[in-house]
Structure formats: C-alpha cells, structure tokens
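With one protein chain withheld, the remaining protein chains of the complex are depicted in position.
And then subunit A:
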Amino acid sequence: MAIRCVASRKTLAGLKETSSRLIGFRGIQTFTLPDLPYDYGALEPAISGEIMQIHHQKHHQTYVTNYNNALEQLDQAVSKGGTSAVVKLQSAIKFNGGGHVNHSIFWKNLAPVKEGGGEPPKGSLGSAIDTHFGSLEGLVKKMSAEGAAVQGSGWVWLGLDKELKKLVVDTTANQDPLVTKGGSLVPLVGIDVWEHAYYLQYKNVRPEYLKNVWKVINWKYASEIYEKECN
C-alpha cells in the first residue's frame, strides 16, 4: 500500500521556556490527521481520487489544525479563569473537534470494493438491520432519503442507541457529532453530505452520490463497533 504524504504535526502544546509557566501547564494533547487505510483512488468510481485527496488533505487537515488551535486557546483561557473566553471558544471546538471526530469515523466507514467495500453486513448487525428496517435495502433507502433532505451541510448516520438497544437513523447539522443528538448514541455508519464530499464529481446531484456511496461502505467496521457495544 502506498504511503501517502500526509501532513502531521506532533508538537508539544503550550510548552514555553519559563519554569513559572510550567506550574500552570496542563499538557493538552495535540491531534493529528489519521492516515487513510487505502489509496486516494481506491474508492473509484464511487468516489473520485480527486475528492478523496482534497477531502482528506485539505478539509480534514483544516479541522485538525483549527481544533488544536482552539484547544490551545481554551487551555490558556481556562488557566486565566476567563469564563467569557472559555464559552466563546465552544463553537470553534464543537465545529472543528466535531469535524475531526466525524471524518475519522468516515474514513473507516469506507473501503475499496476489493477489501470488502459494499459487502452487506452479516452477523448480529445484519440481523439487527433486518429487524429494525425490514432489510438492508430498507435501511439504505431511508438513509439516502434523509441524507438528501439535509438542508445545508451535515451528516446522515446509522447509530446504535446503547441504552434502548436499538438501531437509529438520524442526521446532524454541520459537524455536530452523532452524540449531540443523544448521549447514548454510538455512530456505526456516517455519510458526509457536505457539498465538498461529492461536488467535484456529482455536482448538485446529491442523490446520485448517495446512491453510489453504498458500493464502498465498509460494513465490517460497522459490525465490529456494533458487536463491541452490544457486549
């Protein structure tokens, strides 16, 4: 598998020279862009290599960079006790942190056809889907319809409600992670319906993107998560 040149930053956050500053140092973690487990072009023709490269190297990287910046600013605001500053940073953290979380899941939700992309789920997830949605086709239809109906930017999700022990389909706006729709929701499959996820290839025809993306959905990963959460 080719090694992609991926920008990664491993910097110690906030560490400055003076020892007096170390007293307040909290050692916040810095996040980095995760590698894709496949080549940019490996999901073609469902998703073009051009889109995958820009989506990963530009969009996701920007979320990571801005998330790190926001965390650094948050750290400083918290140490100074500036409540207004802390509150003001929440939207940047939600947006960029959410973007990082969501995209990290998304890359795992996709797989090249020759690595199982598009293969229907078997095992307990497969049965659960049939139980809750009648069939995989039923689930796909529902998610595609809800994904197409998202106004503006957002995501459509298949999630597991851990508490109620049932599968749910839901959407989130912008980069809100699924957990913002319910604390017990675990994302199994997320599909990015921001225009940047499909525009260069599908232009305004989001339903066409949603029709084709299922050919590269990695149900193996979704099953792993499902089985882990159910035990």
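The definition used in the following text is that a residue touches a chain if its C-beta (ideal position, glycine included) is under 8 Å from a C-beta of that chain, and two chains touch if they have at least 3 such contacts; residues count from 1.
The definition used in the following text is that contacts and distances are computed from a predicted model.
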item	value
Per UniProt, the name of the complex member that is left out, chosen from "Glutathione S-transferase", "Organic solute carrier partner 1", "K Homology domain-containing protein" or "superoxide dismutase"	"superoxide dismutase"
Residue in contact with the excluded chain [from A:W194, A:Y209 or A:Y226]	A:W194
Omitted-chain contact residue, chosen from A:K88, A:K122, A:K166 or A:K203	A:K203
Touch residues of subunit A, complete complex, unshown partner	54, 58-59, 62, 91, 95, 151-154, 173-175, 194-196, 199-200, 203-204
